[in-house]
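Shown below is the structure under consideration.
A single protein chain has been removed from this complex, and every other one stays in its place.
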Amino acid sequence: MVSDYAAVAVFLLLGIGFVLFNFFLARLLRPSDPTPIKLSTYECGETPVGSGWIQFNVRFYIFALMFVIFDVETVFLFPWAIAYQSLGLFAFIEMLIFIAILLYGLVYAWRKGLLRWY
Amino acid sequence: MLELDKLVKIVGDAIDAGIRALGLGSAWVMVIQLAIAGLVVVAFAAVMVLFLVWLERKISARMQNRLGPTRVGPAGTIQTIADALKLLQKEDITPKAVDRGVYFWAPIITFVAALAVYVTIPFGEGLIVRDLNIGVLYILSITTFTVIGLLMAGWSSNNKYSLLGGFRSAAQVVSYEVPLALSVIGVIMFTQTLSMLEIVEQQEKFHQWYIWRQPLGFLIFLIAGTAEANRTPFDLPEADSELVAGFVTEYSGMKFAMFFLAEFLNMFTLAAVATTLYFGGWNGPILPSWMWFIAKCMVGVFILMWFRWTYPRLRVDQLMGFAWKTLIPLAFINLILTGVGIHLF
Partner (left out) sequence: MDSTALAFYSLAFIIIAAAIFVVTAKNIFHSAVYLIVALFGVAGLFVLLQAFFLAAAQVLIYVGAIAVLMMFAVMLTARIADAGVRHTNEQVGTGLLVSLGLLAVMLYSLWDSPFQFSGAPVAEGAGLTLGRQLLTKFVLPFEIVSVLLLAALIGAVVIAKKDDTGRAEPKAKYPAARALREDPDIVRKVPR
């Protein structure tokens, strides 16, 4: 039912409202006394060196890329799982093929050292 | 004791009748009903988090042969209320270098994602806000916003610790999301539905609990879920010994409190989803259904806290390696075993 999802919308708005209300409440109660030192970026008490936006290693990206691939796969597996019992052996074999192809990919990535963090 | 179940229903019906008496259009009646339900959930979440924080402090203290909070209230029970009031009065420092817009919205998104899950959590018989027909998938998808919150907080702080903490934990959370979803799929193969309510109704008897048919799946779910909730041994986002406080380093006051709230709420969500999927949800004899649900969730929460005060933190490479080289292959094996099992029995 589409109307069920109105609950989601209401919850999202309510959640935002709750947080904003808390911020507002805190604003009434809390002190506000900014000083330049207080407003500086924390770096263990030292003066920050350069910007905080440093360039990252590519490995983060690789893991995210692999995640995208496996995420798409799990999304395909959900309808399969729901229909599984009503479809019989055929569905099982199909899924074996599906999983096997992707597991092969995982093994390939593994052997090429892609899953190595350092 | 079943009267307590009825009591909830009577109160609900009374409120319903009250709204209808206002004579608004049906759409407005629904919105008001939902808003009231939402406020109840928010209140529940707040109280639950206050309780969980107290519980965690008590449990950790006991495990380390300490006493924990004892001063404020009996056995320190209202210590966390005092802490919350203190946080409310704390100065909210927004450092100069941050990206203000993103910095402001990160805690909101994190909290809202944690809250929105409760749309379809079945607390008890008739105690579910809306039984969404894609329930399980909805929960999985809405919790992905937690990652976005992490990344936004980490990036916008313009702090090296925050950035490292945020991106590292995002990599962790997405990596463990795959085995988590795969272990859930093992249950879905039995339930043939994604609706949380129907899943609970299928597990009326003790022997029908899905834990008996999915022991390996549950183990994977528990481990991956612990990582998703950023709990020790997977609490790398806040690895305080190396990253100060991870992505929350630059946050203070209420904004920090929101991250904290979301974190504990996520822990309860994990226990609630595990209860629903594997432990029969609110099914149980004698006691009212919602009491069973809360009791089962508390057991789950206790196990998570037990983990935290028992295990040391993993190293980041061990963490990623464990997700991809152990859990994901294991989750696939679980799926294949389940598939074979369904055909054999």
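Which chain is which? They are A and B, in the order written, and residues in each are numbered from 1.
One rule holds in what follows: a contact is a pair of C-beta atoms (placed from the backbone, for glycine too) under 8 Å apart; a residue touches a chain by one contact, two chains touch by 3 or more.
Since the structure is predicted, the reported quantities are computational estimates derived from the model, not experimental observations.
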Which chains here would be touched by the one that got left out? A, B
Which residue from B:S60, B:T94, B:T144 or B:Q208 sits in contact with the chain not drawn here? B:T144
Under the stated touch rule, tell me which residues of subunit B contact the chain that is not displayed. 27, 99, 101-102, 105, 132-134, 137-138, 140-142, 144-145, 147-148, 151-152, 155, 163, 167, 170-171, 174, 177, 192-194, 317
On subunit A, the omitted chain is touched by residues 2, 5-6, 9, 51, 53, 55-62, 64-69, 71-73, 75-76, 78-84, 86-87, 90-91, 94, 97-98, 101-102, 104-106, 108-109, 112-114, 116, 118
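Basically, only the chains that are shown with their structure count from here on.
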So how far apart, in whole Å, are subunit A and subunit B when each is placed at the average of its C-alpha atoms? 15
Subunit A residues within the subunit B interface of the complex: 1, 3-8, 10-12, 14-16, 18-20, 22-23, 25-27, 29-34, 36, 38-44, 48, 51-54, 56, 60, 63-64, 66-67, 70-71, 74, 77-78, 81-86, 88-89, 92, 95-96, 99, 103, 106, 110, 115-118
Could you pull out which subunit B residues touch subunit A in their complex? 30-31, 34-35, 37-39, 41-42, 87-97, 107-108, 111-112, 115-116, 118-119, 129-133, 137-138, 142, 155, 157-163, 167, 171, 174-175, 177-178, 181-182, 185-186, 188-190, 192-194, 244, 249-250, 253-255, 257-258, 316-317, 320-321, 324-325, 328-329, 332, 335-336, 339-340, 342-343
